[in-house]
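Apart from one protein chain that is not included, each protein chain of the complex appears where it belongs.
Right after this comes chain A.
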């Protein structure tokens, strides 16, 4: 009965490890350090009001952000520590995991602001402010604000605190991108009240039915952007 021995081994092995937690060999299990804040499927932590959604963002954008934390271009100690030793291959795998997730959006909490703030926010997102030389967000982040492949993130479904703190980080140099850093330029042209307005409008904006990023090559950036390979000629 040659099949008995493996069976006995299985039973004994099972007993020996009865107390041991069973650990699935999945990427989701391996990246518990990521999912504890960003959600098992990258849905974010809407209740926390800060940790951004990762699901469905372009994989190239997500991988670049992890590398920017490694290079010190983005400053946030918990992220810097978590990703400091990840290899390019592992980063790519993790980025693709989150990019492929399709989970419903939850509406994050938004502070109670006067309607004039929201009108100003909508103006900045859809038409920009030529007087401040601020282009509309839609010009790069997509008509539906769902991002553009391969490296422009969507802006829908993000918490108010996260968006406003990112714009602030660009002004203080704790978030940066490849030069010329067009987002740093834009963030510095906005007033603090504009940052509140645009973050509040984006956080309260309805998520469109189709949340996929726009295809690559579908935008003409109004400013020169290093992260887009330097395309776009404006100032």
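In the analysis below, a residue touches a chain if its C-beta (ideal position, glycine included) is under 8 Å from a C-beta of that chain, and two chains touch if they have at least 3 such contacts; residues count from 1.
Criterion: contacts and distances are computed from a predicted model.
Not shown: a single chain whose UniProt protein name, out of "Response regulator receiver domain-containing protein", "Phosphate transport system permease protein", "PTS sugar transporter subunit IIA" or "Cytochrome c", is "Cytochrome c". Between the chain not shown and the residues A:78, A:192, A:217 or A:234, the one that touches is A:78.
Think of the hidden chain as still there; on chain A it touches residues 19-21, 23, 27, 29-37, 48, 51, 70-73, 77-78, 80-87, 89-90, 93.
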